[in-house]
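The complex is shown incomplete by one protein chain, all other protein chains being positioned as in the whole.
Let's turn to chain A:
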Amino acid sequence: MNRRSLLIASGLAAASPLLGRPAFAQQAQITGAGATFPRPLYERWAQAAREATGVQLNYQSIGSGGGINQITARTVDFGASDAPLSAEQLNERKLMQFPTVLGSVVLSANLPGVADNALRLTPEIVADIFLGKLTRWNDPRIAEVNREIRIPNLPIGPCYRADGSGTTWVFTTYLSRVSEEWKSGPGAGTSIRWPVGNGARGNEGVSNIIRNTPGAIGYIENAYAVVNRMATTQLRNKSGRFVRPEPPAFNAAAAAADWTVPNFAADTINLDGENVWPITSPTYILLPVNPPAEKVEASRNTMRFFDWTFRNGSEIASRLEYIPLPASAHDLIRKGWGQHVRTPSGEAVWTA
């Protein structure tokens, strides 16, 4: 395309809202900002959905906190957050939230001579490691559940995400569930006060420490762990079974969750079920419930985009190691759109 035709094309694109021709109106742009964790998926979905729906998504992964700030200020069409907002927070900001996919957090340890997914950990052991109460890998409590393998006698080096992150929120929420001491001690949050260990920036920083330090253990996103072939561990779930961090266990968690709770803030952490991986969490989209007149179209396009991903995006999600929601959850979300998001004149934006 030479410069002149580019000029004409951009002129037409700029004029298209005035012309109101449906063919051009379909080239709609929506912008979103927030969580970094689902970024690869949203980008991939955006590519696939552009042709199918005519909605072009511009997603900026600035972090969940930034996403919440930006959608509160209404500078974007939707925000994205790894941690759900409370009902109050949503009311105050006039937002609704819905989940898109689940992610899972896995534990990765550097123990020379121990195979991938061979090490078995119990919730109590994990909590005590990050509380600094277990300091060596040959501790009898660890040996007790790992009779079949030989664990080298190394000091335990816990490591964690130093940057505020949804991954930390998920992991520390899990620890708060399984350990009273953790709940009353460090607690749960996007960044917390760690009793021991080394902090690093991002999944890559944590993985780097784990790779470099024999005896190190840390938590990372499953997607990152798979792509980078990190050695992960088994974990005992609420039903008392040791599970491997693999897709069947993740999908079991998605199926076991109760999606009918208000604001879709389904609790997927430490669920009951034989094959459930205990540390998973949905990632959320935040959508204004009161779009002003000029934003109604963008709001509808946002829903159209996610509607398309619910229908056609699950395979892409699985391929990128995300966990798609069950179809029943998709239906509930569509219903939620219809109920909550209103135009200035009070009509539902989502009518499909």
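We adopt the following convention: a contact is a pair of C-beta atoms (placed from the backbone, for glycine too) under 8 Å apart; a residue touches a chain by one contact, two chains touch by 3 or more; residues count from 1.
Here is the rule we use: contacts and distances are computed from a predicted model.
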Among "Cobalt ECF transporter T component CbiQ", "Phosphate transport system permease protein", "Dihydroorotase" or "Transketolase", UniProt-listed name of the chain not shown: "Phosphate transport system permease protein"
Options A:Pro40, A:Gly54 or A:Gly189, residue touching the unrepresented chain: A:Gly189
Contact residue for the chain not shown (choose from A:Gly197, A:Pro245 or A:Gly313): A:Gly197
Hidden partner chain, touching residue among A:Gln56, A:Thr135, A:Ser318 or A:Thr343: A:Thr135
Residues from chain A at the interface with the omitted partner, ascending: 62-66, 68-69, 72-73, 135, 155, 157, 159, 162-165, 186-201, 205, 208-209, 212-213, 215-216
